[in-house]
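With one protein chain held back, the other chains of the complex are shown just where they sit.
And then chain A:
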Amino acid sequence: MDAIMLQEKLVERLLCPRVRTARQKEKQYVGFATLPNQVHRKSVKKGFDFTLMVAGESGMGKSTLVNSLFLTDLYKDRKLLNAEERINQTVEIIKHTVDIEEKGVKLKLTIVDTPGFGDAVNNNECWKPITDYIDQQFEQYFRDESGLNRKNIQDNRVHCCLYFIPPFGHGLRPVDVEFMKALHEKVNIIPLIAKADCLTPNEIKKLKDRIREEIDKFGIKVYQFPECDSDEDEEFKQLDKELKECTPFAVIGSNTVVEARGQRVRGRLYPWGIVEVENQSHCDFVKLRNMLIRSHMHDLKDVTCDVHYENYRAQCIQEMTSKLAQDNRMESPLPILPLSTPDVDTEKLIKMKDEELKRMQEMLNKMQQQMHEKDQ
């Protein structure tokens, strides 16, 4: 029985955490509370990335808003096409990447622009190039993830799509509904009311109510803010509630700085007054910026990875296994993934090992049979 007791003690030693030294036992302090700092240091070293897509008709102020949000000038050399030139234009996908840094934290920001969307006379399926692009990024990530060398996977998946709704209408138009329905299960959609400075406060409220109603009615799944934890303080909860009731955000952007109330602010100068972009009583720009950048950027990435990408992946695998079944091949427990870099040598090795295993299995079977005969 000694052997058994010894064995038990050994197992205990292996499975349980290291016994604290006497000194540490006094302090009751292990030291893993520094983990967040370690994570922080590593992340800051690695840097962050974020891919944002902007979609909507031309002239909705998308570029201006992006410039205002990130305080950059991404569209310096843009040449606007006139209507004649745009007649045969199809929807394009254009990427701008910029590296910005703030307080030592680096962000690689990619803006995916969609010029030409909704501009033609016939806009049937004008969202197809956009859904194709998003799927392509998922597919590329899927391949990279299933590949053999996973050290430097580039994540080009779209984390968030800002959709600009024109303020001139009475709610969602057919093209808005169709676009959002085609994309709501592939990307986080945040609908915005563009150029909100042409609406009075009353009109904004009516339009927001109307849009929220229609989003419910058509079953569009826009990005939902996560519920705040029950242990947050009341003020935070109140702010969170206000934020949720304010959607869709009515925004204004500006590339110019004007003088208002003795300060230089980003704004638009009209003969009847000055609209300040960062004034909360003028528009929801600050709310959008806080939500998009200051509190929910990481959550947007998480939802993209955990929900949208996983949906895509599951769908992809399902399609592949059903294809395999159709081809009447041997049902393998694991789906055969299309490896991006088929290594010929390793494949050979795998085949050899497979054959060896088969041989050993046969030998075992033979031995078992022999033993069985012997017994009999």
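Details
Assume a residue touches a chain if its C-beta (ideal position, glycine included) is under 8 Å from a C-beta of that chain, and two chains touch if they have at least 3 such contacts; residues count from 1.
In this section, contacts and distances are computed from a predicted model.
Of "Glutamyl-tRNA(Gln) amidotransferase subunit A, mitochondrial", "Transcription factor bHLH135", "Neuronal-specific septin-3" or "Serine/threonine-protein phosphatase", only "Neuronal-specific septin-3" is the UniProt protein name of the chain excluded from the display. From the set A:55, A:91, A:275 or A:300, the residue in touch with the chain omitted from the display is A:275, counting the whole complex. Only one of the listed residues, A:72, A:110, A:123 or A:321, touches the absent chain: A:123. The chain that is not drawn here is touched, among residues A:178, A:278 or A:299, by A:178.
Although one chain is not shown, part of chain A still touches it, namely residues 57-60, 80-84, 86-87, 119-124, 126, 166-171, 173-175, 178, 195, 197-201, 210, 268-276, 279, 281-282.
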